[in-house]
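Complex shown without one protein chain; remaining protein chains in place.
On to subunit A.
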Amino acid sequence: MSRAQLIDRSLVRDLVPFKGRRAARLVPRNPASGPMPWVIAIMIALTVMAAAAGLALGNLADRARTDLSGALTVQIVEANAKTRAALAKRAAEILVADPAVASLRVIPREELAEMLAPWIGSGNDEGEAVPIPALIDVQLANVADTAEIARLNALLLDEIPQARVDAQSDWLRPVYDALASLQYLALALIALLAFTSAGAVWLAARSSFNNHRKTVEIVHLLGGTDRQIAQVFQRSITIDALLGGAIGLILGVLAIGVIGSQFAAIDSGMVAGGNLRQLDWLVLAAIPLAGVLLAMLTARITVMSALKRML
């Protein structure tokens, strides 16, 4: 087959095989020689850390919500200690008889006194100066929604007007709100980092394009398509992004490991709820890949738009 026939065939089929290593030689590069892989590495490391923080906070909130979703606290607000104890016992009997209640526990007086000691001091015994309500910790079979709480409240009030029923999750609502705010902050940080990374890639692609403008013009005049030329730059940026992504992931995971071990030392039930799950690790591992895709896309858009300005 003659050269002309070979070229005709490729044109007819609209093949674009001018890519890979032989096309990459048009834009010579020395991996890791420029700042690009390191910029991407820092961005990816920060993104991994922000995402890990967001996921951990999400897990923490989920765990707390699950633990408290069916939990109620019944308070018996009565000044007289003996009457209060009797009412608490009666309230427990009424609740146990209700099919919605899975279990309950009347909090012992000593336990309450111990919990409140930091605020009201110890030695607050019977004949107390500060009356402490009796508390019953109730676990429902299902979620403690508003209707269920209202029903149980009404049930108790019929016999014990001093009773007050509260969902335990209500006590933690400000904490949930704070956790949600931190999650949004992490999300905003990730978006900002992605935006900054795209900006860095845009600058790098534009600079590389301008440095190789002469070569681009030659390839253009020899019949190279925008797609072919963009692929050359895309490949160069992709290699930088892969390198930077790998380094960034390692740095990010190391930082998570160090911070995780610090928190583990706190040995708190709530902090333990913030552990990363298997799926979370997969999400973190996908961040460098998303970074590479973002870099490729940005490089492509940058080069294609620059080429559009050429004839």
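The rule is simple: a contact is a pair of C-beta atoms (placed from the backbone, for glycine too) under 8 Å apart; a residue touches a chain by one contact, two chains touch by 3 or more; residues count from 1.
In the analysis below, contacts and distances are computed from a predicted model.
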Listed names "ABC transporter domain-containing protein", "NADH-quinone oxidoreductase subunit L", "Cell division ATP-binding protein FtsE" or "4Fe-4S ferredoxin", matching UniProt entry of the absent chain
"Cell division ATP-binding protein FtsE"
Looking at the full complex, which residue from A:Ile218, A:Ala264 or A:Leu289 touches the chain that isn't shown here?
A:Ile218
In the complete assembly, which of A:Thr196, A:Gln228, A:Asn275 or A:Ser305 touches the absent chain?
A:Gln228
Per the definition of touch given earlier, which of A:Val130, A:Ile266 or A:Leu311 contacts the omitted chain?
A:Leu311
Those residues of subunit A which, in the complete complex, touch the missing chain
1-4, 6-7, 10-11, 13, 15-18, 22-23, 25-26, 28, 214-215, 217-226, 228, 308, 311
